[in-house]
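Pasting a structure below so you can have a look.
Missing here is one protein chain; the remaining ones are kept as they sit in the complex.
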Amino acid sequence: MPVRALVWGENVHEHTNEIVRGVYPDGMHEAIATGLRGDPGILAETATLQEPEHGLTEARLAATDVLLWWGHAAHSQVADEVVERVANHVHQGMGLIVLHSGHFSKIFRRLMGTPCSLKWREAGERERLWVVNPNHPIVQGIGDRLDLPNEEMYGEPFAIPEPMETVFMSWFEGGEVFRSGATWQRGGGRIFYFRPGHETYPTYHNQQVRTVLRNAVKWAHNPAPRWKLVEEAPNVPVESAPEKLETKGPRLHHAGQAGYR
Amino acid sequence: MPVRALVWGENVHEHTNEIVRGVYPDGMHEAIATGLRGDPGILAETATLQEPEHGLTEARLAATDVLLWWGHAAHSQVADEVVERVANHVHQGMGLIVLHSGHFSKIFRRLMGTPCSLKWREAGERERLWVVNPNHPIVQGIGDRLDLPNEEMYGEPFAIPEPMETVFMSWFEGGEVFRSGATWQRGGGRIFYFRPGHETYPTYHNQQVRTVLRNAVKWAHNPAPRWKLVEEAPNVPVESAPEKLETKGPRLHHAGQAGYR
Amino acid sequence: MPVRALVWGENVHEHTNEIVRGVYPDGMHEAIATGLRGDPGILAETATLQEPEHGLTEARLAATDVLLWWGHAAHSQVADEVVERVANHVHQGMGLIVLHSGHFSKIFRRLMGTPCSLKWREAGERERLWVVNPNHPIVQGIGDRLDLPNEEMYGEPFAIPEPMETVFMSWFEGGEVFRSGATWQRGGGRIFYFRPGHETYPTYHNQQVRTVLRNAVKWAHNPAPRWKLVEEAPNVPVESAPEKLETKGPRLHHAGQAGYR
Partner (left out) sequence: MPVRALVWGENVHEHTNEIVRGVYPDGMHEAIATGLRGDPGILAETATLQEPEHGLTEARLAATDVLLWWGHAAHSQVADEVVERVANHVHQGMGLIVLHSGHFSKIFRRLMGTPCSLKWREAGERERLWVVNPNHPIVQGIGDRLDLPNEEMYGEPFAIPEPMETVFMSWFEGGEVFRSGATWQRGGGRIFYFRPGHETYPTYHNQQVRTVLRNAVKWAHNPAPRWKLVEEAPNVPVESAPEKLETKGPRLHHAGQAGYR
């Protein structure tokens, strides 16, 4: 059964900026999805900001194994309610791949718990992404590095929690460095951040970038059933304790009462 | 110069529940602060939910090295604006110690990015906290374990990000286990979660618990200046790049324009 | 193509101790391998201490995806040369599952870099392994816990590096706790330590234990080609630098000279 990937695109600059429209005439989300479709094991669909509920209804997320997120100019237009819904699905086990300027998206900041800030410069400079662990599933087929002739620069400090795995590190022509591929586990969900993808450059047409994204979708896919109770704090009644137990001391709650939240 | 600790207490059950009032007649926050004051290197003050801005104004936080947080019944009454303010100070370098039912506080969930859910049972059972790293600063003076005759049970799974360090693990009489002492780094701030402290038991009068809290305050104190720019994403103009650089390719932003957020 | 698992058994107590022989008449390694064979996607073979090179020749390891290791009384009889060979294969990408008393094996200590010490008691007490992340591939099919009526106790502090993921935590009848399932990445290799398996109890006949081991083999399997150069420190000649470069300043090495080790 193929992995069900959903590519979410902000879909703004493609309509307001000539350069971006020229590079991505069908939208960035379509270019990203097209790259994923190069793998018959991936079923890639798209959703955009402009759809009702941004195309991220409960039903849609429930049918998604891995969500990819590209946003930049309209982070603040994403409804908080949708952000919480996506976060809940990640906690339950849905994979999430956050792309480039998505570092400042509500969903990434929500899941990291940190500002996710960085330095930046838009000068079309060379970026070279070095592979840090050649055996990691995400870098298979890449070789030891990935060179991009023109990209926006992102520089450290990148205010993220220490990653579970550092997968790529970038060198920039102008002199900066960046952790450009990193993973985290949050609840049942695997998260991968991948740096490249400024909208004025044809990064998502690059074959190595497409290979990384296909690998990442497969890596982030958790085939286990969703962890439905990840938000719950169930009471274990005394009579259900694994060991025989008698209540001692004073209590705040009545038997069967829900806990505070 | 002493470490400036601020003990934040929800201060609700002390006024509405006879049992809690009996155990903590001056409030739980006062009992916690009294324990901290046993160390002349710590200057401990208190703040409560009921004060304007919950006692957590910008000025107060700016003068705080380490914030301790106890809440249970009134998590939802804490203003989102204050939560963001506290999160920002942690990112800038303020230490944070989250206590017991604070696992479900807005601030802990905000900084972890996960549900922070768990199992629970209020049966006054024995809890035994085992030291996982005997050389960790937080456990000095504790010996190999800390026994509490009556405590609420918290059981795994505890939906937190994998800790930087697991400091304590709890054994419960009824058969469960829990990661009851754990650390994280978020931006410039150090965070410690410490499990014990149900309001109907005299946990914060326990001398070993008080030793842990004093140690934790000193561990969480970051003497470096606050990381004021942790939320910022500064542009590095081409002419300020560390290496000589010429702009290539198309641009989205005008020189000097701020980035999107 | 099935995952090629190799179960290494010390194979000593099965021949010298009546109790162990009674529980594992064909050897513990055979019982473990039989459990793995319950999954048609796993091809399980065995090797023992007594074979030439302990059954772990270069060719054998090169044809192994995941190695499982059970040893206890004869850790010191394992040849250092074989330990280095196994370590090298793990660094290149072979998975390794270390079982129970294997915590003190040369190979586990070699890969952890720490003493891997712990407390212990042989009293046939109850052990309850709690699942810490219900969505982790290793715990699928287990439910929320795994109860063993009789096991040896291992207690914290367990002197290991902080795990990449804490998968199981044990509760013991006598009052201790232990991180009984934990993962690490070392070079290209994934490592899983799984605590239960004292030789006088029928632990490896337990169906839940067998499920964990099958899951763990699949989790530890890295399908990427081996990282052959993981031990190498290749020189990058100036003329092969990614960026045009001229040598400046004094040099220690002649061009083309190997580095020191």
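By written order: A, B and C. Residues from 1 in each chain.
Here, contacts are C-beta pairs under 8 Å (C-beta built on N, C-alpha and C of every residue); 3 or more make two chains touch, one makes a residue touch a chain.
Here the structure is a predicted model, which means the values were calculated and not measured.
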Omitted chain touches shown chains A, B, C
Contact residue for the chain not shown (choose from A:P134, A:G197 or A:P250):
A:P134
Across the whole complex, the chain not displayed is touched by chain A residues 128, 130-134, 144, 155-158, 162-166, 169-172, 175-177, 179
In the complete complex, which positions of chain B touch the hidden chain?
92-93, 128, 133-137, 140, 145, 147, 164-165, 171, 185, 187-189, 222-224, 226-227, 242
Against the chain that's been left off, what residues of chain C make contact? List them.
13, 17, 19-20, 72-76, 87, 91, 101, 104, 110-115, 117-125, 150, 153, 155, 159, 161-162, 164, 173-176, 184-187, 198-201, 229-238, 241-243, 245-253, 259-261
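Operating definition for what follows: only the chains that are shown with their structure count from here on.
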In contact with chain B and with chain C at once: which chains are those? Just list them.
A
Interface residue identity across copies chain A, chain C - same or different by half
same
Between chain B and chain C, what is the gap in Å from one C-alpha centre to the other?
36
Indicate the whole-number Å distance between the mean C-alpha point of chain A and the mean C-alpha point of chain B.
27
Separation of chain A from chain C, taking each centre as the mean of its C-alpha atoms, in whole Å:
31
Can you list every residue of chain A that touches 2 or more other chains, as numbers and ranges?
164, 185, 187, 242
